[in-house]
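See structure below.
One protein chain omitted, others in place.
Let's turn to chain A:
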Amino acid sequence: MRRTAITAAVAALALTTGCGAADMTKQASPFANARGAKTVTLSVQSWVGAQADAAVAQYILEHKLGYRVDTVQVDEVPAWDALSQGRVDALLEDWGHPEQEERYVRRKGTVVSGGGLGVTGHIGWFVPTYLAKRHPDVTDWRNLDKYAPLFRTAESGGKGQLMDGSPSYVTNDKALVKNLGLDYQVVFAGSEAAQITQIKRFAKEKKPFLTYWYAPQWLFEKVPMTEVRLPPHKEGCDADPDKVACGYPHTPLKKYLNADFAKSGGAAAAFLKKFRWTTEDQNEVSLMIAEQKLSPAEAAKKWVDSHPSVWKKWLS
């Protein structure tokens, strides 16, 4: 027993002091760079739009620039952390995280901006268009209380149900319901997959529903939805999370790169910085992935084959 203990202690000592400092900012995936190929690691967020960005970037990196690409699915906030540590090289669709920008871009300098994605994001409350046609005035928040009984479910406890999605999303809905004095209960679907499944269920039976949703999103093509007007957004009106009483802003989506990768990433980094497309382009790919059930790679190939003028600019 004693010898084992000594061996262990020596080993631990060697591990902790003998081999010098380990750099926590250079932590590549063990699966990267296998078989001598250069690997770029992209982070993918759980919504399909982000999958579309990553799929097209991956296709071009692999087929036009000769890289191997690893994708890792992580939520946005952990993705920032991963960027900073070099576990992933790029985050292609960020919906605005001022706290993380401050910490990693400005203070630590381990992450750099990769420019805009070209797509503008917007969060809001939506009802299905078939309902908005039946009751045109449902699209103003002031009339929502009148329709609360319509949106009642087993989960909403006698009030109307406002369905929220994944815990990773930016939302002020609980505060909004309270501060606007609405007779609604926020029910968290808990994941985007669950939320989409539920929305499709409702739509199939033409049932009324009110949901937190965001654009650009492929689901609009399948289930047309109309936005409910909330009190207009003004700069800073959502500064205090408890007192929010206004709608959501329009956010130009941005890309972020690991600082080392941006500097020494060669053709891959240059390409990712230039990568910029439109909402329509993104939706086209998203729809192929989510509705036609093409694999992201197949969807990306289809898009790349039919839009050479768009992506050729990214490589010049």
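Observations on the structure shown:
In this section, contacts are C-beta pairs under 8 Å (C-beta built on N, C-alpha and C of every residue); 3 or more make two chains touch, one makes a residue touch a chain; residues count from 1.
Going forward, contacts and distances are computed from a predicted model.
Not shown: a single chain whose UniProt protein name, out of "histidine kinase", "Glycine/betaine ABC transporter permease", "Protein-export membrane protein SecF" or "Anaerobic sulfite reductase subunit A", is "Glycine/betaine ABC transporter permease". Considering A:T139, A:Q195 or A:N283, the position touching the chain not shown turns out to be A:Q195 (whole complex). Checked against the full complex, the one of A:D53, A:D70 or A:D173 touching the unshown chain is A:D70.
Note that of A:P136, A:P149 or A:P167, the residue touching the chain absent from this view is A:P167. Residues of chain A that touch the chain left out of view are 1, 15-17, 19, 21-25, 27-31, 34-35, 43-44, 46-48, 51, 70-75, 77-79, 81-82, 85, 87-88, 103, 108, 110, 153-155, 157, 163, 166-168, 187-198, 200-201, 204-205, 289-290, 293, 295.
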